[in-house]
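FYI, not all chains are in this one, though none of them got moved.
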Amino acid sequence: MAQKKPLVSIIMGSESDKEIAMKAVEVLDSNNIPHEVRVLSAHRNSKDLEKYISEAKSEIFIAIAGLAAHLPGFIASRTEKPVIGVPVSSNLGGLDALLSIVQMPSGVPVACVGIDNARNAAFLALRILKLAGY
Amino acid sequence: MAQKKPLVSIIMGSESDKEIAMKAVEVLDSNNIPHEVRVLSAHRNSKDLEKYISEAKSEIFIAIAGLAAHLPGFIASRTEKPVIGVPVSSNLGGLDALLSIVQMPSGVPVACVGIDNARNAAFLALRILKLAGY
């Protein structure tokens, strides 16, 4: 049986974000949205990440990262597709990741959702995919 | 000549947000995206706002609000379409509006962009519309 094309790429900056990422996976799974999950850091695997972004068949990126969370903005600057960012909490309660994701410069938008709230990233993806007829 | 159907509704919570809202309008205009602009408060015109949301033909909502900025979340809870929120700065530099917009509960996502950055709301709308084939 043919594998369905993934519609959403879930990328986390670090293995330690896995628990958060799984919350997005659950929402997509229960809505039958094909997706794929990758661990790719904007800082430590930038070449692999760029390659993945340019070759990905999916329509939307969900990027999950903590601290100086550059991952969503990195992706947004290398694709024209919608990018959804999920800030992950650490010492400062996630304020660092939130600001690093949401305060993007004009022209390179990231759709930021709440701290640790990967479920809302998936729900936002569902809205966008529905609008696009999926 | 027939009026084109608006694709984006730009709603601001208060007349005082007009200058910010115009930045989204400029981006949409220069990309030939039909849109309409309304001043409707989630708190002071909730009935009119609900009516507008339910009747709007547009595909995406951009909601611009300051302080306890409930407008984007209000809209997101009354439509299945994507909602983009723009926090407006005041005494606390916009931190109040940012948190009021981005920290939505699971199931009712808002795509938050940077403080006062209505241009990015429009650019995000462009990405979503492109994905939807517009």
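We call the chains A and B, going by the order they appear; numbering starts again at 1 in every chain.
The working rule: contacts are C-beta pairs under 8 Å (C-beta built on N, C-alpha and C of every residue); 3 or more make two chains touch, one makes a residue touch a chain.
Small disclaimer: the values here were computed from a predicted structure and weren't measured.
Whole-complex tally (this structure file, single sequence, 2 chains shown): 8 copies.
As a working rule, only the chains that are shown with their structure count from here on.
One finds 22 Å separating the Cα centroids of subunit A and subunit B. Here subunit A touches subunit B in the complex through residues 59-60, 80-84, 98, 102-104, 106-115, 117, 119-121, 123-124, 127-128, 130-133, going by the rule given at the top.
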